[in-house]
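Provided herewith is a single structure, encoded as structure tokens, for subsequent inquiry.
With one protein chain held back, the other chains of the complex are shown just where they sit.
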Amino acid sequence: MTSPFPFLAIILEVAIIALFGLFVGDEQDQNNYQQPNSTKSTAVDGFLELYPLFQDVHVMIFVGFGFLMTFLKKYGFSSVGINLLIAALGLQWGTLVQGFLHSRGEKIHVGIKNMINADFSTATVLISFGAVLGKISPCQMLIMTIIEIAVFAANEHLVTEVFMASDIGASMTIHAFGAYFGLAVAGVLYRPGLRRGHDNNESMYHSDLFAMIGTLFLWIFWPSFNSALAEAGDKQHWAIVNTYFSLAACVLTAYAFSSLVGHRGKLDMVHIQNATLAGGVAVGTCADMAIHPYISMIIGSIAGMVSVLGFKFVTPLFATKLRIHDTCGVHSLHGLPGVIGGLAGIGAVALEVSNRSTPAMQAAALGSSIGTAVVGGLITGLILKIPICGQPPDENCFDDSVFWEVPRWREQDVRFHEHDGHNQLEPEF
Amino acid sequence: MTSPFPFLAIILEVAIIALFGLFVGDEQDQNNYQQPNSTKSTAVDGFLELYPLFQDVHVMIFVGFGFLMTFLKKYGFSSVGINLLIAALGLQWGTLVQGFLHSRGEKIHVGIKNMINADFSTATVLISFGAVLGKISPCQMLIMTIIEIAVFAANEHLVTEVFMASDIGASMTIHAFGAYFGLAVAGVLYRPGLRRGHDNNESMYHSDLFAMIGTLFLWIFWPSFNSALAEAGDKQHWAIVNTYFSLAACVLTAYAFSSLVGHRGKLDMVHIQNATLAGGVAVGTCADMAIHPYISMIIGSIAGMVSVLGFKFVTPLFATKLRIHDTCGVHSLHGLPGVIGGLAGIGAVALEVSNRSTPAMQAAALGSSIGTAVVGGLITGLILKIPICGQPPDENCFDDSVFWEVPRWREQDVRFHEHDGHNQLEPEF
Partner (left out) sequence: MTSPFPFLAIILEVAIIALFGLFVGDEQDQNNYQQPNSTKSTAVDGFLELYPLFQDVHVMIFVGFGFLMTFLKKYGFSSVGINLLIAALGLQWGTLVQGFLHSRGEKIHVGIKNMINADFSTATVLISFGAVLGKISPCQMLIMTIIEIAVFAANEHLVTEVFMASDIGASMTIHAFGAYFGLAVAGVLYRPGLRRGHDNNESMYHSDLFAMIGTLFLWIFWPSFNSALAEAGDKQHWAIVNTYFSLAACVLTAYAFSSLVGHRGKLDMVHIQNATLAGGVAVGTCADMAIHPYISMIIGSIAGMVSVLGFKFVTPLFATKLRIHDTCGVHSLHGLPGVIGGLAGIGAVALEVSNRSTPAMQAAALGSSIGTAVVGGLITGLILKIPICGQPPDENCFDDSVFWEVPRWREQDVRFHEHDGHNQLEPEF
């Protein structure tokens, strides 16, 4: 049977192009639309000024998330490849969905903030992708991308426009949302056959190094993620400074607790790849508030610790008790730290560090994000069970060769061996 | 016999330093030269404003092109290493050649746009390098760099100053030019001995992952490439937005067609690494025009499709029928999409989306870029055949050990094995 994947991809792209033709304004108009602030020189009308932050976020989405998931020894092509696919689809679809919600009937005009928001909306799907990594087909991921971004945009609209809650770094609307959505999907798609693990569901030495490329670019550019949409000026600077220190503090506790819970005090790459980022997640909600750097560092320290403990104790528990198998441990990287972020936001507002919102509204935002995610994820999981797009069978999970032409491993190695002798003995220039 | 490579490299560097001493103005003057726009604050006099875009392009040149070519299993050192060498030479030489053409007798002054243009000029050589990858010596590449950049600068001068054609993202002057120049060189240097392929001319699992580093950084920063030299303000924003959407749409069709033409619907890493970038190439010529995002997406979609079909059907045909062996498939990534870009430019001007140029002038620019490239490439190929610099023999093609001290492969692996048991059993902190 031919896979429906290529047809679905083409249909989605054609539909999106048609919707862009209908609902996105042309660039001549956009023009006039963006120029009210024309007293500033064109050079600093906001587009080029935020463009470096956008590019940082762009690197996080495509290199950061993509390589972070290459830790599996035989699933690197899919990790980085399907990541690219769903992010490319997601940013187009996100531009439309968020545009519909904000343009109130007018044409959508694409400025730098729309591009940042579009990239953000894909982050949600990429987080959820981590929960189901290795157990889902590209075709299923296309469907999940379309649904999840729509639900995300609805919740984000509710949080920011109705509850008027603060969540500049999207601890709640992206991280907690993406994690719990993914966990709900993973729960519905649970495979009893993998209860005892799977030979391919582990890393090898070099796949762990590839994953560190992802970790580091996420870590480095996280201050841009948390500040890209902040109010220009002090708030944006605070968002950068708070995230910078929260992440740094988080690294220390993540290493410490990884060693503490490890066999003979050894560090675990899973923790280093993931828990070192929890500080960026947890400081997100109150990143642009004047919370003082030492508070950011406390938030980051707690997040690093909780995340490691989550990976060590909670993620396995989810698999055995709740029948939710979370491949990348997104619950420990995005879920728990996202909740910490939401709670910190409630605290900050309660202590009147910021008075843009109320504790109740912040709590409503957190509840709404988790609730919508769980309900949305459960429904999405049921839709993905409809056997149109074909899931990989249990024995082929975590294996690129189901979807990709994969070069052979060993035969090449042997060939290297023979050539090696040759090369070492008779080099020529 | 000693290789002439080090002597040639030193002679070229000494010559370039001498030419810089003679023809480049000193920094005190440059100063006055750049200050007419001194009403703007120093901070935004154009240098620092464009610097982030320059750095994006810089990453594309050195990491993007360099790692994209590491897909070959035994040629990673040369791919990333010779890429660095020729880009470093090319940017110095490009600064001079482009300076000569634009400074009209005055001293050359190096501003941010010169640096962007210098990096651009190296892109041409790096594209051509892809066509001859694995079959050429570093020494030959130095010679090719010097010749190609001179020819490139002449054609680029013709296109922009004489034909007054639009080509902001350089679909014609860099991509089509670089591809056809490289193909012409590859045709002249054709090796009948490799007609049936070569054991080393294939990827392995991790080399394909290294190549994805290149792909992703090219993909992410392509909007900067297409906009770096655009007119500040709207045109620059459009160039960014159009490229962003063209690339995103391109990914969807590249994946779809890769699956459609693949064995049992499987994706092929060659397509994902390359064809996903065709949208950036093809939208280049009209990126800074008000073409509407949905038109960019149509251009990108077509480019992704054409590029995959090119890799599947045209590249092999070139090897068998035209006796042109194109190692990286630059014809399908840069050649065909570059022509699409040129044609889209003709169309856009004909439809008066932009009236900076005429369809005839755009067509002349496309024709000139391809014609100059083919003639320049043929002559360069003949020069490279002069046996001073020594090509690697057929059996040593695609093999780093001809030019590099390569660590042994297998012996180490075995040693790992022994240590492993030890390490697993007796860890110590």
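Letters A and B name the chains as they come in the text, with residue numbers starting at 1 for each one.
Criterion: a residue touches a chain if its C-beta (ideal position, glycine included) is under 8 Å from a C-beta of that chain, and two chains touch if they have at least 3 such contacts.
Values in this document were obtained by computation on a predicted structure and should not be read as measured data.
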Quiz prompt | Chains in view touching the one left out | solution = A, B
Exercise. Based on the whole complex, identify which of A:249, A:324 or A:340 touches the chain you can't see.
Key: A:249
Practice problem: Taking the full complex into account, find the residue in A:101, A:158, A:194 or A:216 that is in contact with the omitted chain. | Solution: A:216
Practice problem: Determine which one of B:20, B:100 or B:190 touches the chain that has been left out. | Solution: B:20
Self-check item: Touch residues of chain B, complete complex, unshown partner
Solution: 2-3, 5-7, 9-10, 12-13, 16-18, 20-21, 24, 26-28, 31, 34, 41-45, 47-48, 51-52, 55, 58-59, 62-63, 66-67, 70, 76-77, 80-81, 84-85, 88-89, 91-92, 110-112, 115, 138, 206, 210, 213, 263-266, 403-407, 409, 412-413, 415-417, 419-420, 423-424, 427-429
Quiz item: In the whole complex, what residues of chain A lie against the chain that is missing from view?
Solution: 3, 5, 40, 44, 46, 49, 52-53, 56, 73-74, 137, 199-200, 202-206, 208-209, 212-213, 216-217, 219-221, 224, 232-234, 236-238, 240-241, 244-245, 247-249, 251-253, 255-257, 259-260, 262-263, 265-269, 272, 276, 290-294, 297-298, 301, 390, 392-393, 396, 399, 401-403, 406, 408-411, 413, 427-429
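The working rule: only the chains that are shown with their structure count from here on.
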Quiz prompt | Length of the line joining the C-alpha centres of chain A and chain B, rounded to whole Å | solution = 31
